[in-house]
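Subset of chains shown; positions unchanged.
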Amino acid sequence: MHMLRFPDSLVAGYRNFMTGRYVDERERYRVLAETGQKPQTLVIACCDSRAAPETIFDAGPGELFVVRNVANMVPPYEPDGHYHATSAALEFAVQALKVRDIIVMGHGRCGGIRAALDPNAEPLSPGDFIGKWMGLLKPAAEQIQTNSVMTAGERQTALERISIRNSIANLKSFPCVKILEERGKLNIHGAWFDIGNGELWIMNRETRDFERLEF
Amino acid sequence: MHMLRFPDSLVAGYRNFMTGRYVDERERYRVLAETGQKPQTLVIACCDSRAAPETIFDAGPGELFVVRNVANMVPPYEPDGHYHATSAALEFAVQALKVRDIIVMGHGRCGGIRAALDPNAEPLSPGDFIGKWMGLLKPAAEQIQTNSVMTAGERQTALERISIRNSIANLKSFPCVKILEERGKLNIHGAWFDIGNGELWIMNRETRDFERLEF
Amino acid sequence: MHMLRFPDSLVAGYRNFMTGRYVDERERYRVLAETGQKPQTLVIACCDSRAAPETIFDAGPGELFVVRNVANMVPPYEPDGHYHATSAALEFAVQALKVRDIIVMGHGRCGGIRAALDPNAEPLSPGDFIGKWMGLLKPAAEQIQTNSVMTAGERQTALERISIRNSIANLKSFPCVKILEERGKLNIHGAWFDIGNGELWIMNRETRDFERLEF
């Protein structure tokens, strides 16, 4: 392995996989390779190492089509000819794979949200990609930032949830999403995972408040 | 739960998580929430439901910072003020989290690669986001597309691996990545996962060929 | 009973009490009458019929000295010679009964808080007592009221918790409270009861965030 210089921890993890669950799932992988994937669900989640959808939903191969970016955001629909990673994945999931459910999943202690709330944040590099990316949340972040009566923790959680609602609204700005949702062929859900205690909060469609899922 | 209308399969999966591995990992999540995440590794992987990094590397919370887009691509460095999901996540991982390793992980049977190889591919929607996104691979795709002596499967695998090399080259167009790699503080790796049989192939740094990892 | 015209439901409830738990607690009441009350805890709670401290804490006679007003508020220390119901009860609890703990307990769906957040609220009577009383929260209410990115439910919960922190700050403006707390003879706690699902959230002393109490 040192010839290939692949991180030891990943080699060890891959070995655990191949000698563990893969033994039980081998046939399933084979079939999925032959027939293609038919996941029912698109999950738009954060890159955060503590909030992996497959872990949280105990998902096996073939179940979840997963997009992960910083702060689980969906930009608004802009068919301007530039390349848009999240829009491309969304289009593929909805039009090609024909998923039935889209979950926008945020989480607590999100670094992207924290950056958006920091009035003194410096660009991480001259490109300031994170600054621009989190700019998708700017109006909401400014309202929350100036609130002096909520604690830092409350502002953080508030903006994390606002971001999920914002992403859901942007999802609906995609014509294919809007049309399919209206026809009852696509359901959009919001979820927020508390990495501190494992709680999962689901967005109530009517009130748009987040409520703890009891299991 | 019907009031919150969350997919039953995900509720069941979450229950399995909370009554299963979370019981053992509870303290780890708690500490990670308090101290923050310090993942050593950034993985750039595909959205494909059959190729989840956490599964393949048996990773637990806190280990992998994961970006997932169609065909695990990294666009070239373009600090043009627009928002770039993958570039933002890369900047955050390298500059804020200071990861030590970046893995670009592709896989077999990739739908994005298949689309890039299909000369008759129609846009999935008027926005044609996938068409534009896979355009990142256009020069390479055109060469492979016109190859008449390789089988469809060989062309598919070839372009999947070319794409990984392409993403790695684009990674190095980011100044912060280039500088840190030259100083030995950042290692870049390519990997390709065969979803049909579980094999993991690692890119040899010298030859840039992919070689099967034995475990 | 019709001679005394006391509500039937209360007569029935009193009968349940006397033939039920009073039978077991009879001796305790007798002793408490003779020796006097020595409650360790002062609870400042809301009048709301769904948030009774004795119920939520399963308290028996002699345990809790309870002040209840609209929105569980503690006004700031103002020794101006007027009569102040909450200040008088606080003074009695701290100086005469020498309680060890003070709990300021708020709750979800609080009508007083809802009134404070309603920009169109009309006075309930010419005296506008509720309007003036909720004015104790005015600066905080105005900040929350103008937030357009949080849901109505989020604003409600935010102000309920802000109000608890506000009451705790006002408690500390009473010299007797401040002195005893500094000497470690008095502990002040914040709690918030979710009447919808029975959850009790406790204020973390360091962060001042509310965290769910697991039992």
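Should a chain be cited, it is by its letter among A, B and C, assigned in written order, with residues numbered from 1 in that chain.
As a working rule, a contact is a pair of C-beta atoms (placed from the backbone, for glycine too) under 8 Å apart; a residue touches a chain by one contact, two chains touch by 3 or more.
Remember, predicted model here, so these are calculated numbers, not experimental data.
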Oligomeric state of the whole complex, in copies, if 3 are shown: 4
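Just so it is clear, only the chains that are shown with their structure count from here on.
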Shortest chain-hopping distance from chain B out to chain C: 2
Chain closest to the middle, measuring from C-alpha centroids that were averaged per chain: A
Interface numbering overlap (same over half, different under half) for chain A and chain C: same
Most distant chain from chain A, judged by the mean position of its C-alpha atoms: C
Distance between the centres, which are taken as Cα means, of chain C and chain B, whole angstrom: 53
Rounded Å distance between chain A and chain B, as computed from the means of their C-alpha atoms: 14
Computed distance of Cα centres, chain C from chain A, in Å: 40
Where chain B touches two or more other chains at once, by residue number: none
List of chain A residues in touch with chain B within their complex: 1, 3-7, 9-11, 13-22, 26, 29-30, 32-34, 36-37, 39-41, 47-50, 52, 54-70, 73, 75, 77, 79, 81-93, 95-97, 101, 103, 108-109, 111-112, 124-130, 132-136, 174-176, 187, 189, 191, 194-198, 200, 202-205, 211, 213-215
Contact set on chain A toward chain C in their complex: 139-140, 143-144, 147-154, 158, 161-162, 197, 199, 207-209, 212
